[in-house]
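Would you mind keeping the following structure in view while I ask a few things?
Of the protein chains in this complex, one is absent; all others appear in place.
Moving on to subunit A:
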Amino acid sequence: MRHIISILMENEPGALSRVVGLFAQRNYNIETLNVAPTEDPSLSRLTVTTVGDDRVIEQITKHLNKLIDVVKLVDLTEGNHIERELMLVKVKALGAARDEVKRTADIFRAQIVDVTASLYTVQITGDAGKLDAFLQAMAPIGILEVARTGVSGIARGDKVLSL
């Protein structure tokens, strides 16, 4: 099963490599990875999506917790949560396709953020499924480049991941 694990870790050199290294070293999967500092400059938030059965996920969270740089973590998929990913796509936009891309972007509530004579750059936010669906819709027209941020997420309701 797919899990989204969000980690608060020390914003220090080497911390990221310890997390990533752990996955490689213990033969765990990383599907997506997303990391940036938080409002507290001493902390970074890292969100990783991974796949594994309950036993594997239990080991992953235990080993992550053991890392000295990891301060706190939560498996967002254990409860209700909001999951978002941002994607920038360059698609061919010539002739009839120019309108088609615009219409599809509107349907997906995506925005066209850059334009040239021959292509559109589209920005779209959503969960991974929505982004995949948009790519599928664009495929016949011609996708030139894709940049995805990887999943970021937060729990619904009053639950807060903080120190």
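Operating definition for what follows: a residue touches a chain if its C-beta (ideal position, glycine included) is under 8 Å from a C-beta of that chain, and two chains touch if they have at least 3 such contacts; residues count from 1.
By our rule, contacts and distances are computed from a predicted model.
Trainee: Out of "Amino acid ABC transporter membrane protein 2, PAAT family", "Response regulator", "Acetolactate synthase" or "Putative ABC transport system permease protein", flag the one the UniProt entry gives for the chain missing from this complex.
Mentor: Hidden chain identified via UniProt as "Acetolactate synthase".
Trainee: Considering the complete complex, identify which of A:V70, A:M87 or A:A105 is in touch with the unshown chain.
Mentor: That would be A:V70, which touches the missing chain.
Trainee: Any idea which of A:Q25, A:N80, A:Q136 or A:S162 touches the chain not displayed?
Mentor: Going through A:Q25, A:N80, A:Q136 or A:S162 one by one, A:Q25 is the residue touching the chain not shown.
Trainee: Name every residue on subunit A in touch with the hidden partner chain.
Mentor: Contact residues on subunit A toward the absent chain are 9-10, 13-14, 17-18, 21, 25, 55, 58-59, 62-63, 65-66, 68-72, 163.
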